[in-house]
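In this view, the complex is presented without one of its protein chains, the others remaining in place.
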Amino acid sequence: MDIESDAPTRRMSFGQATVDAMRLAMREDKRVIVLGEDISWGGNFGQFRGLLDEFGTQRVIDMPISEAIIMAASVGAAVTGLRPVASMSFVEFTLGAMDEIVNQAAKFRYMFGGQVSVPLVLRASDGVLRSSAGQHSSSLEGLFTHLPGLKVVAPSNPADAKGLLRAAIADNDPVVYLENKKITAKRGPVPVEDYRVALGSAAICRPGTDLTLVTYSVMTGHALSACRRLAEMGIEAEVIDLRSLVPLDLATVLRSVAKTGRLVVAHEAWTFGGFGAEVVATITSRAFDLLQAAPVRVGARSAPIPFSPALEEEVVPGPDQIVEAARKVMGLS
Amino acid sequence: MDIESDAPTRRMSFGQATVDAMRLAMREDKRVIVLGEDISWGGNFGQFRGLLDEFGTQRVIDMPISEAIIMAASVGAAVTGLRPVASMSFVEFTLGAMDEIVNQAAKFRYMFGGQVSVPLVLRASDGVLRSSAGQHSSSLEGLFTHLPGLKVVAPSNPADAKGLLRAAIADNDPVVYLENKKITAKRGPVPVEDYRVALGSAAICRPGTDLTLVTYSVMTGHALSACRRLAEMGIEAEVIDLRSLVPLDLATVLRSVAKTGRLVVAHEAWTFGGFGAEVVATITSRAFDLLQAAPVRVGARSAPIPFSPALEEEVVPGPDQIVEAARKVMGLS
Amino acid sequence: MSTIDGMTPDRAAHIHRTMVRIRVFESRVEELFKAGKLPGFVHTYIGQEAIAAGVCAALQPDDYITSTHRGHGHAIAKGMAMGPIMAELYGKETGACRGRGGSMHVADFSVGMLGANGIVAGGLGIATGAALSARYRESGQVAVGFFGDGGINKGTFHEALNFAAAHRLAVVFVCENNQYAQFTSRLRTTSVENLADRAAAYGIPGITVDGNDPNQTHLRSMEAVERARSGLGPSLLNMETYRFGGHYVGDAEVYREASEVEDRRQSDPIRTWERALSDHGIMTEVGLKTIWKEAEAETEAAVRYAENSPDPEVSTALDFVFTAGS
Partner (left out) sequence: MSTIDGMTPDRAAHIHRTMVRIRVFESRVEELFKAGKLPGFVHTYIGQEAIAAGVCAALQPDDYITSTHRGHGHAIAKGMAMGPIMAELYGKETGACRGRGGSMHVADFSVGMLGANGIVAGGLGIATGAALSARYRESGQVAVGFFGDGGINKGTFHEALNFAAAHRLAVVFVCENNQYAQFTSRLRTTSVENLADRAAAYGIPGITVDGNDPNQTHLRSMEAVERARSGLGPSLLNMETYRFGGHYVGDAEVYREASEVEDRRQSDPIRTWERALSDHGIMTEVGLKTIWKEAEAETEAAVRYAENSPDPEVSTALDFVFTAGS
């Protein structure tokens, strides 16, 4: 179900693209249901708009403000033949359902000796959007990627949003699907037909020879803007949008690092203990002799995300920090 | 309050040493109270034994099986003048209180602009102990270390257990105090007097010149046994017991790596996305030119911890894996 | 007239003044937000003023409250000055939380306002912990945990009420039942018709109150606070009310009929109370007008204060947190 590059496309927002994927999945497979707060009204970012009308209240279920039961009921439904998509709204609300996500959803297949799978998708909005402040701005992929049994994806554009959501719903394991708030409204071309982006396949969004810039989600856009400035400085970065963090497409990253010898990893989540550390540690151990400089990480500084726009900008990374990191890895600062 | 090396000691278990620290803290400061399930009976590992008798039910509070209220009530008490120690029993049960730990305890001081501190200690038993299986065997420091606002300590022996707990209770920030199940019953010399081990101070447990072995908690013991075998092979590893992960004593690690040029990081938690990745990534970026070989990580393989003793041993690392990693970093395998 | 029963004229006037101050403040916040002057998102308290005002008037200055995402009304009623609240909504260094928190995290520990909270029902356990602390310190303080009809379905509600009840802690759980959680009517997600019925699960009093009648909100709170303070334990007050505005400013409100809102606006707590005050000769027409004028002046001063205040220095971005990394 891979997509041809000349397939007809339509411009739509990231959020709409996810609705498109949901609709295709729900039409194709009656086992797919959706559970979440206020979703019959379309969700905070329109990610569920229109599903109620087409699929009805049996399949589009407005849940009480009870994140634990949203997840637990999804697990119970998943192990008895359905394929639930659980909406957790803001990713911080998953913290009220971590037992269900980690101790139950992630562990069942293994703990029960493979007799059952837990095919569910957890959708959550992460990242910073105009001063949503400390409890509504985090990016928590660093927690999920550490926990065996979970897969984790974080698309950066509408087309991938559609293809990855289709793949996530089709997957037999629990998949955490992270949609960054700042890009949910962003529009882009989306193939009209049905397709899936395989979990574990990174995309090279910009070829380059001087350094490898590994990123995902909202930071992919920031990386591409940074590259325009870097190009003016004569630095050609290769940008790899991971798309899927678990599984991780190491091969693509390694191939690029073999070419460039330099690595920058950028995400919006906190740097310290974040997913970037895993990428750097893995690449360092696998490609130590290829590296011509110390890898550099870009991420949020270690503080809860502040409300003040001035402070928010100071804590959260953007293109500037990527440019700086690229210059650093090139030995220019 | 640093301890003299010739101070009188008494042999006691890690668990008893923590009781000692609790008792000293509670005698010194009436604001210290303890909340947890079944703690008046001493706790699952005797970590609270005897406290009820000395301090009574107003200060030693048996909580309902309600991890969220244990944490939330601790936060509420902490911001109104007390210094609660919250027992979460097994670290997996913190997953039922992650909102309270992460969205509340960790963020309050920052979010409220410094007008309040949240001086609390979260004690939790982690790690693998004779087939406790998937929901009672994890080590989750990789989650806590990623979250700004939390400090995280993980002592490896009774003396540090006492000193770090004293320091944690005296600290004005929330501190996650992780006590590994396998070492809680282990005995060792503990200074009789009162003392604190400063958060953020690593200990060099074994000097060495060939490689730097960074570890903490139960793996410190495994590292030392591994070193005996390595010494027989002519490899002298320097073992650094971090003791405290946040704050992280980077200076001590850097000094050692400057000497050895080689780094192994070992913990019982899952390797992928674990705290070892942070250590490797940081050291690589700060000491790239000093490194003579790719750093190697040792940790659990990516699966829920299995019940079967044979499988458990296969998934969870021990001295063998450390020896293997050391040989690898030395270029011997 | 019965609605003023059991309340001194001073108390009645104080509650009125608080309600008006909240109303004026919140109306201005709505304007400011629409004008693009405030970062973030705001949830206004308009329509629910009788609750914050009535409940907080039953508290001592050193008693505690915990609040919700809809917290400005609680902050004002508990005694925070408007200036630091407004400056916080602007994200300024002079804000109550030095601009770090914003609308959903307004707090002032010096007046016992332990924080608005962006996590639904997040304050209930904290209020319970504050009451535990008060018990231990023998301070005689009471804690009030405000929450919504949506919050009553969170597990934390259950854990907090059970623990508070088992230990007879001095907490009053005040449910502001404004009929909706975001866009969803409580009737579609909640298994009991009368939210006060949940008290039976904890063996505590569960009392339904007309949340738009300041007399009721205040007197029922007085009783619950008294009960709590005297060691008899928590109560659950189900205060029936309605939010006049959207869930947040900007909400298109597709989930409810305009006529329903119109209908509910008829029982505006402030108008009702003004009638009662004049009927009882407690306030004159002119006196009432003055209250509004004063509230407007106070609000404008707060806006000026906020607008003239500096942003936090970016060099202080990592203050107030131990920073593990960079």
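Read from first to last, the chains carry the letters A, B and C; within each, the first residue is number 1.
Simple rule for what comes next: contacts are C-beta pairs under 8 Å (C-beta built on N, C-alpha and C of every residue); 3 or more make two chains touch, one makes a residue touch a chain.
Please read these numbers as outputs of a predicted model, since none were measured by experiment.
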Out of all the chains shown, which come into contact with the hidden one? A, B, C
Among C:45, C:146, C:183 or C:202, which one touches the chain that has been omitted from the display? C:202
Given B:198, B:231, B:290 or B:303, the one touching the chain that is not displayed: B:303
Determine which one of C:166, C:207 or C:232 touches the chain that has been left out. C:166
Where does subunit B touch the missing chain, residue by residue? 37-38, 40-41, 62-68, 92-93, 96, 130-136, 270-273, 301-304, 306-311, 313-315
Touching the hidden chain in the full complex, which residues of subunit C are there? Just list them. 153-159, 161-166, 188-193, 197-198, 200-204
Take the complete complex as the reference. Which residues in subunit A touch the chain that isn't displayed? 33, 58-59, 61, 63-64, 66, 68-69, 71-82, 84, 99-100, 103-104, 108-116, 145, 148-149, 151, 173, 246-248, 282
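In the analysis below, only the chains that are shown with their structure count from here on.
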Which chain's centre, taken as the mean of its Cα atoms, is farthest from the centre of subunit B? C
Centre-of-Cα separation between subunit C and subunit A, whole angstrom: 36
Roughly how far is subunit B from subunit C, centre to centre by C-alpha average, rounded to an integer in Å? 40
Check: subunit A positions touching at least 2 other chains come out as 92-93, 96, 133-135, 270, 272-273, 302-304, 306
At least two other chains touched by the same residue of subunit C: list those residues. 97, 99-101, 105, 117-119, 155-156, 321, 323-325
